[in-house]
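The structure appears right after this line, and notes come after that.
For this depiction, one protein chain was excluded, whereas all remaining protein chains were kept in their positions.
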Amino acid sequence: MNEDSLQDIGNQSDEPQKGLISKLRADVEKIRIKMVDSVEDAPGPIKSIVLAISNLLTWIFWKPVIWALFSVLLAVITSAVIMELAGYNSYVAFSALIIGALRQFDRVLFFATPLIFTGLSVAFVFKSGLFNIGAEGQLYMGSMAAAILGYLIPLPYGIHPLVCLATGAIAGALWGWLPGLLRAYRGAHEVVTTMMLSYTAILFTQWLAAGPLKELGEFQWNAQTTRILETAELPTIWGNYLHAGFLIAIVCVFVVAFILDRTVMGYEMRAVGLNEAAAETAGINPKKNMAMSLAIGGGLAGLAGASEVQGTLHRFYNQWSPGLGFDGITVAVLGNNNPFGCLLAAIFFGFLRAGGNAMHQQAHVPIEMVGVMQGLVVLFVAAPRVIQWMADQSLDYGKWFSVEKARPIQPIAFALSMVIALYGAYFSFSLLGEAQLGLMFIGISAVTSVLGIVAFFLLFARNSRGIIISLIMSICWFALAVIGMGAGVDIGFMILVGLIQSVLAVFSLLLVKGVGKSKGGDA
Amino acid sequence: MSFSNKGMIAAVLIVIIAVGAVGAYIVIYNPFAPPPEEFVENPYDVAIVFATGGLGDKSFNDGCKQGADDAVGDFGINYTYVEPTAIAEYEGFIRSYAEHTDYDEPYDLIISIGFDQADAVMAVAEDYPNQYMAIVDMFIDPGTYPNVTSLLFNEHEGSALVGAMSGLMTQTDKVGFVGGMDIPLINKFAAGYVFGANYTNEGINYTIAYTNDWVDTNVGQTLADGMYAAGTDVIFAAAGRSGLGVIDSAKANNDSHAYHTWAIGVDSPQMYLGCADPENPVAPTLVMTSMLKRVDVAVYSVIEQVHEGTYTGGLMFFSLSNGGIDYEINEDLLVIAPAIISEVNDLKAAIIAGTVVVPDDIYWT
Partner (left out) sequence: MKSNLKRFLRKNVIMPVVLLVVITILMKVTYDAVNDAERFYDLTGWLLQATLQSATPLILAALGGMYSEKSGIVNIGLEGMMLMGAFTAVAATYFFYDPWIGVLAAVLAGGLLGIVHAIITVKMKGNHIVSGTGIILFAGGFTTLMLEVIWNRKGMSEQVTALPNVNIPFLRDIPIIGVAFDNLSPIVYFTFVLVIVSWYVLYRTPFGLRLRAAGEDPSTLDAAGISVEKYRFIGVVISGLLAGLSGAYISISFGLPAFGKQMTGGRGFIALAALIFGNWSPFGVLGAGLFFGFLDTLQFFVGFVPAWAWVQGYSQFIQMLPFVLVVLALAGIRKSVPPKAIAVPYEKEVKA
């Protein structure tokens, strides 16, 4: 089991870095040391605050943050491109999203609440080297347990909600413990078992809600349980949406952080997560810890279900969750599996959700765009090396200018080719809508747009093969123009793009020939 | 892991404080709100909160939009709507409309679609007793909530009519019902259908099955394939999108069986879907009729009430007698023997007159 690539970020902090960034880092480090030194003799509380702030300046802290921010940025750019291609105004859409979410911040936190729980669940389990992909099932079990206890047993105010929450957590924990035991003692891979048990839980609760626990009554038409008693409800604390579950979620963030960092159990779990064999040698029982970790993770997911039932739904509806458990994975991933990171990531996704409606109403972009953005964020976060690679390449590219100070023609030619390739990719992609021109036209457009993206990255990596591809692309443009002739498409523009691209490509090719083979850097 | 936790805590605290400060600022000063004017007019008269399935279900969401669009044309009103993606969002949306924060003028009417909004509607109706509201497909006690109109449909009556027709059309004396799920709302259709089939063809064989899925057309097709193979020749599908698979199955099986394989549509006119090319429907079709549940009529009439100031709240039943429930006849696509039509119409008249009472839940064991 090695799924530590996410944790790389924390560990690889001391790798040697070169160039501008390292200089910047050195400067910041100097400031930090100065800060720490200056409060050497200061009184206790001030000292600890300054020390805490000084920690913010360390690379260990900043790297994951920058990494996450860049992923979000790339995802936003990509989704803007998708929106433009789909014919929406991305500027209007994003501003509607942001303003819409800010105006209803209670909605943002409301959406974030279950995500905090499920994100914590996935992140906590991840710390012990396991992957809880079945938070959804644990959530269903938790919500069902809370709903049953909520309507069956009358209890006084104050105690009832807590009892329900606890039951929900226990139900979720049991549902998480089972795959934990199977993983620890039978070696059954938890990714598979949690996923399968998650579907089992959804179907099982569906049966309960449609069968033995179905609410009775003449006009009761759906698979749902009886409404929970008023004593079991969590109060609304802000606006029309936000319920007290949010406060519990915040508490959970701190509790999880405390367990992980300040307790023996948390230490042991992290040790098992980093290296199971080494932990065992050190006298830690990895099996017990694995099962325990999945149980706690399941408990957190169960809490998510319980708090939703008690805070807003007030009963169990068949298949009520819109994939909250699954979203928990995205939250944990973006939050770098850190409890506080999860909190921020959950608020970010809550922000997207809350703003999505405003975006839909004002810019008429379907709400599913939020799902696309979420997926893109995850994809970009999944590949930490993409950002590393892009940073390295752009640094090297920048250096290229300074190396050939006297004759920066080549980098400029490359840069221009890059721009035209990227634009070509966009333009040819937008031609895909002209389906009436036949398969040939669409096929070549598709090829051209793929070539454009490939050429862009090759050129970005200063690989001379990019020029060749650029040249092929320009040929495609002429082919497109020939096919599109007389079909009412603006072929003049295609020819123009093709001409510029071919001239640039030939020009760069001549330059490269003069210098020799490409300057290395593989794509 | 050398994660410096103090740093993390401090960072998060700073972010929380910053976010909190920004949030407080926004809440108190509300810089994004339009500049305060004397009176902000509400451009909308009606607000609609759709069910989580969203538009495009060819059933109550689309029907409701149709009714609202008709009302726009006839009464010159405007409406706005939201499409919630989860049950948890309902109450917040309804409450925001009831509060009409952006405008000084309230909405004339808030329409909620679907039975799972009942809790949310009741909670808001209690807090805003002067706000007119309506809910489609659910009963809300008018004694406790006089400001809520419940729009209810006697689907069993319409189902009885299509059942009667299939009892007359069947060649194998076997009819089938495909439901989305074994819940009372769907069993209302089933009860009416079986009753109707028995009314015109006593002792007819029937099969009832559920897809347990509202969206997967493949499931509906598999199930219907089996029913047709077992000798059933008319299937009434009340299973949302997965019921459309039944129509497809009818088309696929018609050639390979000695008998005609018929399907019956639900909610909206679906006879055209039984044609070889539904986008350009020409006769013949294999959907012999559809049970029509006119959500558009219901929504239209409640908007009409509000528009004309005759809103009373309470229950509004849509049945055969007021045209809220009906069955589809489309002579362009399929001509059914007049004898059959007249017999079905006799049953219709009897139901309207009250001489025949259709059961609304499974009455057999």
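First chain written, first letter: the chains are A and B, and each begins at residue 1.
Following the convention adopted for this analysis, contacts are C-beta pairs under 8 Å (C-beta built on N, C-alpha and C of every residue); 3 or more make two chains touch, one makes a residue touch a chain.
As the structure is a prediction and not an experimental result, all values here were calculated from the model.
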Which of these touches the unseen chain: B:80, B:222, B:321 or B:345?
-> B:222
The one of A:344, A:370 or A:431 in touch with the missing chain is A:370
Decide which residue listed in B:241, B:307 or B:348 touches the omitted chain of the complex.
-> B:241
Out of B:42, B:101 or B:212, the sole contact with the unshown chain comes from B:212
Chain A residues touching the omitted chain (full complex) | 1-3, 5-6, 82, 86-87, 131, 133, 179, 182, 186, 188-189, 191-193, 195-197, 199-200, 203-204, 206-207, 210-211, 326, 329-330, 333, 366, 368-379, 381-386, 389, 435, 439, 442
Missing-chain contacts mapped onto chain B = 53-58, 182, 207-210, 212-213, 215-218, 220-223, 225-227, 229-231, 241, 244-245, 247-248, 252, 256-257, 278-279
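Operating definition for what follows: only the chains that are shown with their structure count from here on.
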Could you tell me the distance, in whole angstrom, between the mean C-alpha positions of chain A and chain B?
-> 36
Any idea which chain B residues touch chain A in the complex?
-> 1-12, 15, 19, 23, 26-27, 30, 32-33, 52, 80, 82-83, 85-88, 91-92, 95-96, 99, 115-116, 119, 137-139, 181-185, 188
Residues of chain A defined as touching chain B within the complex = 7, 10-11, 13, 48-49, 51-53, 55-56, 58, 60-61, 99, 102-103, 105, 107, 110, 210, 214, 218-224, 227, 239-241, 257, 261, 270, 274, 308, 312-315, 317, 320-322, 338, 340-341, 343-344, 347, 357, 360-361, 367
